[in-house]
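Yeah, one chain of the complex is gone here, protein chain that is, but the others are all in their spots.
This part shows chain A:
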Amino acid sequence: MNERAGERGADPGPPGGDAFLTVTDLHAGYGEARVLHGVNLTVGRGEICAILGPNGAGKTTLLRALSGMVRVRGAVRLDGADLTRRPPDAVARRGVAHVPEGRGTFMPLTVEENLRLGAFVRRGRGEVEADLERIHGYFPVLRERLRQPAGSLSGGEQQMLAIGRALMLRPRLLLLDEPSLGLAPIVTRELFRIVQTINEQERTTVVVVEQNAHLALDVAGRAHVLETGRIVLSGSAERIRADEQVAQSYLGYRV
């Protein structure tokens, strides 16, 4: 596997060399269980970057490491600033919004309260009100449900709410962990279309972990393949799509 990484996996970096997020030799785990064994990757400013990999590879752990939810060794830099070992609230304050696996909905709270929580670390009331409007623009169904408990939303609506909540931070970096989980394919496609729009309109850099590799590679500019805690392959979406092993393992066909 290392050989494979050395041969084809080394991260050539984003085109133009304008790295927004740089992860260097990142190690992380839970107690005795080591999960990430030296992850290296870069994400370019304003790009959508997909993380692919089998179950248990450490994709969720990687995102949690980026947002300060697990202890790490190594380095995480965002736009030149060191984020390593900062607590989650400090990372959020730097503009990193994380939609966790399972959506992280505050079930008994109303849809509006869920959205406002996304702006918890921000100041400036007027801007927050304006952002609520902006998010209704992306997700009109949320406007109709503002006073409803978030737990009463459908799975797709909850995922929209989760992304809306993340946008309330005005994030510079948006981390999405398996947004398609449990959703109908048509809903997932709609969701990815909106993520793409957000990325284009707001220049938000997006890192998306996704089991549905087809969909992820459709919207992503570049992708990284994570296997047992290491990046084994990095490159443009086309290049990843063309990789024989990726095709077999994640796309379900031979190139």
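Methods note: a residue touches a chain if its C-beta (ideal position, glycine included) is under 8 Å from a C-beta of that chain, and two chains touch if they have at least 3 such contacts; residues count from 1.
Here, contacts and distances are computed from a predicted model.
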Complex member absent from the view - protein name from UniProt, among "Ferredoxin-NADP reductase", "FeoA family protein", "Branched-chain amino acid ABC transporter permease" or "Succinate dehydrogenase hydrophobic membrane anchor subunit": "Branched-chain amino acid ABC transporter permease"
Contact partner of the left-out chain, one of A:Leu109, A:Ile194 or A:Ala247: A:Leu109
Options A:Lys59, A:Arg165 or A:Arg230, residue touching the unrepresented chain: A:Arg165
Where the missing chain touches chain A, by residue: 67, 69, 87-89, 91-93, 98, 100, 102, 104-109, 113, 116-118, 120-121, 151, 165, 169, 182
